[in-house]
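Note that one protein chain of the assembly has been removed; the remaining protein chains are unaltered in position.
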Amino acid sequence: MIYEGKKKIWADYQKEIPEDHYFYVRSCIRQSFFPASEATFLDITRNKLGKDIFETKHHTTCGGIAYHSDAIPQETSMTIIARQFALMKKYGYENYVCSCITSFGLYCETLETWREYPELQQKIADNLWKSCRLEFAKPKFLVHASDLIFKYRMQIAAKSKFKLVNQKTGEPLRVVEHIGCHYSKMFPSKGVGGAEYPYVLVGMIEAWGGQIIDYPERRHCCGFGFRQYLIKGNRGYSVSNTHKKFESMEPYKPDMIITNCPGCPYFLDRWQYVIAETQGKTYGENGHGIPVFTYEEVAGLVMGYDPWDLGLQTHQVSVEPLLDKMGIPYDPAKKYLGRNGKDLGQPGKPHCLK
Amino acid sequence: MIDFGFSVSPSSRINLDSVDRESFAALAKLEPDVLKCMACGSCSASCTASQFEPTSVRRAILSLQNGQVEQALDLLKGCMMCGKCTMVCPRGINTRHLIISIQKIYGK
Partner (left out) sequence: MKNNILVIGGGPAGLEASANLKRLGYNVILIEKDKQLGGHLAKWDRLFPDGVSARQTLNALLEEVSGVNCFTETQLQSINVLDKSYNAILSNGITVLADAVLLASGFDLFKAEKKEEYGYGIYEGVITNADLEEAFREKKLPSKQPQAIGFVHCVGSRDEKAGNPACSKVCCATAVKQACEVKEVYPDADVYCFYMDLRMFGRHYEDLYLKAQKEFGIRFIRGRVSEVAETADGRLQVKAEDTLSSKPLRVSLDMLVLMAGMRPSESGKTVGRQLNLTTEEDGFFSSADNLLEIQRSKLPGFFYAGACTGAKTLPDTLHEARSAAIEIDRYIKEKFSEK
C-alpha cells in the first residue's frame, strides 16, 4: 500500500464543509437502532464544541426507504425533500446536515435531478406550495453528519480523554471503516475522499489514534440493500454479503468497525449473531464478535462519555472487549439500566456469540 | 443452531485461486489444442445434442479453466460423438478427441 497515492486521491476530493450554522435532520431508523448516536452528535457539536446546530420537531422522514423499496414514486420523495429544505429556509439556515446516508444520497440525487431537469424542479416547487404553502428553497451546502464530525475531528481529538489505542500494549487499535454505499458511490465528488478510497472515517480514525485496515472487500456493500433485507425471503443475500466482508477482514484481526450509515452498523452487528448461530463462526477474540460503532459513538467514547449513555448496550456484539482495550471504565451492573436507572431487562444470551 | 428461514448462501463466484491447475496442465499436455479455443461457439451451434441438452465443448473448456469440473462434465454428457464440432472448429481443434481426453483426466 502506498499511502502517498491515497493522499493524492484525497486531495482531489476536497469537499467544502462550512464550519458552523446547520439545519439538522434525523434518520428514521437510527433513533431506534442506535438510540443515543444522534443525541451524542448534538451534544458534542452544540455543548462541547459550541456550534449552532438547529433542529425542529416539524421535520419528517426523507421518504428514502419507501423510495428505495418502490413503495412511493420519486416525485413524492422529492416533494417530501422540498418540504425539508423549505423548513431549513423558514428557520433561517442555508447549510443542511443530515444524519442518514440514505437521506444524504437521496438529497444529492434530488438536487442533481433538479439541476438537470429545471421543469421538474418547478413542478415540485408547485407541489410544495399546493400541499404545504411553503416557499421552495435549496441548501447552499449539503453535508452528511459524518462530514461534520470529520471537519471537527481535530477539535474532538484536542478534547479527547481516550485514544483508539490499546492501553495494555500501546499499539494503535486496528480499525475497519465502512462507508454507506449512498455516501459517495452515486456521486463521488460529494464525499470526502471520493468513492473508491473515502477519507471521511479514515480521517477520524487517524486523528483519534487508530490504525486503518484496508481489506480486499472494503468497498463491498454491507448487504442491507433495502429489498434484500426488507423481504424475508431475500435476507440470505443480505447476510451473505456481510459474511463475505467478515471473511475478508478476518485475517487482519480488527479490533472494531466504524461506520457512517444507519443500515451498515446495524447489519454488520446483527448479522454477526445470525452467522454465529447458523455457521457457528465468530470473528472477534475468544468467541466474541467484532464490535461495530457509529462515528458518533466512537467520538463519544474518545471524548469520555459513559458507554451506557452512548447506548452501546443495544448492540448485539458486546463492546466490553473494546472498552477494556481502550481503558474506558464502565459499570457492568448499569449496562441494562435506562436513563433514570430503570431496569430495561436482560436480553437472552446467544448460543455461539459471547 | 437456529433456523432463521434464511442463511448464508454459497458464493457462485469463480475463484481462479482454487482452480486445479495440475489436471488442466495434464489435459493440455495430452491435448495441446485445448489452449487454442477462442470461444467462437461454432461447436455448440452445430452440436446435435445441444438442441436438446445443455452441451457445449466451448463452455466445457471454459468451465475447466474456471475450476468447475462437474459443470464441464455435465456439458459433455449429451455428446454422441458425431464429430460435427470437429468439422466446424475454425482453429482445427480435434474436439472429438478432446472430449475423450477430458473424460480420461477428469472423468470418474
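A and B label the chains in the order they appear, each numbered from 1.
Heads up, the rule we're going with is that contacts are C-beta pairs under 8 Å (C-beta built on N, C-alpha and C of every residue); 3 or more make two chains touch, one makes a residue touch a chain.
All figures in this text were calculated on a predicted structure; none of them were measured in a lab.
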{"item": "Which residue of A:219, A:281 or A:334 touches the chain not shown here", "value": "A:219"}
{"item": "Residue among A:251, A:304 or A:327 that touches the chain left out of view", "value": "A:251"}
{"item": "Contact partner of the left-out chain, one of A:34, A:114, A:197 or A:283", "value": "A:197"}
{"item": "Hidden partner interface residues of chain A, rising order", "value": "1-2, 4-6, 8-9, 194-197, 214-219, 251-252"}
{"item": "Footprint left on chain B by the chain that the document does not show", "value": "12-17, 21, 28, 32-33, 35-39, 59, 62-63, 65-66, 91"}
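By our rule, only the chains that are shown with their structure count from here on.
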{"item": "Chain centre separation in whole Å, for chain B relative to chain A (CA means)", "value": "46"}
{"item": "Touch list for chain A against partner chain B, complex", "value": "232-237, 239-240, 243-244, 274-275, 277-280, 351"}
{"item": "Chain B - residues contacting chain A, complex", "value": "1-2, 4-9, 11"}
